[in-house]
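One structure follows; several queries about it will come next.
With one protein chain held back, the other chains of the complex are shown just where they sit.
Moving on, here comes subunit A:
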Amino acid sequence: MQAQLVCDDHAAAIDQATSRAVPSAKEKLRAYLNHRMRISCDDSRQFTGIFKCVDNSKNIILSDTTETRQDSQRYVGMIMVPGGHIRQILVENLEYV
């Protein structure tokens, strides 16, 4: 009986620990740092670069970035895309990497 109680306590603790282990959105997003990201901007440009940083205004820093518009492509290096101008944000699907 005593042994059963100890087991139950463990089960509760394990439940609590596992529920805590569910990653928050912030942690999920952290997992995408240093992965390739593609951002579509208001003016129909796309920026493809390495996701480096984000703040609470959704401003995003990409490094080693290439700018693409309908007819041309150019290298622009490290850029900061203001959150207000982001139309769509894609990240490389980790399952395919």
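Going forward, contacts are C-beta pairs under 8 Å (C-beta built on N, C-alpha and C of every residue); 3 or more make two chains touch, one makes a residue touch a chain; residues count from 1.
Definition applied: contacts and distances are computed from a predicted model.
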Name under which UniProt lists the unshown chain, selected from "Trafficking protein particle complex subunit 6B", "LAMI_0B04918g1_1", "N-alpha-acetyltransferase, non-catalitic subunit" or "Large ribosomal subunit protein uL14m": "N-alpha-acetyltransferase, non-catalitic subunit"
Subunit A residues that touch the omitted chain in the full complex: 24-26, 28-30, 32-34, 36, 38, 41-43, 45, 47, 52-58, 61, 63, 67, 69, 72, 74-83, 85, 88-94, 96
